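Structure incoming, see below.
Missing here is one protein chain; the remaining ones are kept as they sit in the complex.
Now for subunit A:
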């Protein structure tokens, strides 16, 4: 178990190095463009609202380099650890395939439930977008939705455990999950705060890059962990 956990943490760290590259390449241009938009905007609008996305005296260089890496590495290592523990719980108990197949299933389900579904309801916003007054409500709604998504995953998986047909199992499980989450998405408030003047393709580019960053982090953590376990984890 200890070795499995070490391999998970290592996989997360390796993945965050890869993700750092993708974030620099794909994400930073969109982020910089959005910050440039805000700078021009604040010249015309003066100071009507407190600006939360101000850099607070920290250089963009620091934010886009060490800051970005530390942030990604923290999330990556945490993800690797959680993946290792989920793998330890699932293997031979919930999932009965090979090491690689088990890791692939956990990573794919986790990515869908933790990233894709919450992102559909609460997509991230670039700097310059977002009303500081609703940050409390937005953060709370987001984490509530995320918690529900995770909480629904367990019952959805165990509800279909006894079903023999693989296809029916997956359909019913996905149906339970989709039903609960659609209901929650309808009940929870939505926040539409993007200024109509903000360029649409820049917003799209930014949101697509957040998905790319997360997809890279999850996929490379999963691949690295699967490989490490097959190579070094056989004695666990």
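In the analysis below, a residue touches a chain if its C-beta (ideal position, glycine included) is under 8 Å from a C-beta of that chain, and two chains touch if they have at least 3 such contacts; residues count from 1.
Note that in this section contacts and distances are computed from a predicted model.
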Among "Acyl carrier protein", "FAD-binding protein", "tRNA threonylcarbamoyl adenosine modification protein YeaZ" or "Cobalt transporter subunit CbtB", UniProt-listed name of the chain not shown: "Cobalt transporter subunit CbtB"
Omitted-chain contact residue, chosen from A:74, A:108 or A:171: A:74
Touch criterion as defined above, residue of A:127, A:173 or A:222 at the omitted chain: A:127
Residues of subunit A in contact with the chain not shown: 1-2, 4-5, 23, 27-28, 31, 52-53, 55-58, 62-64, 66-72, 74-75, 77-79, 81-82, 84-85, 88-89, 91-93, 96-99, 115, 119, 122-127, 130, 132, 135-136, 138-140, 142-143, 191, 206-207, 209-211, 213-214, 217, 234, 236
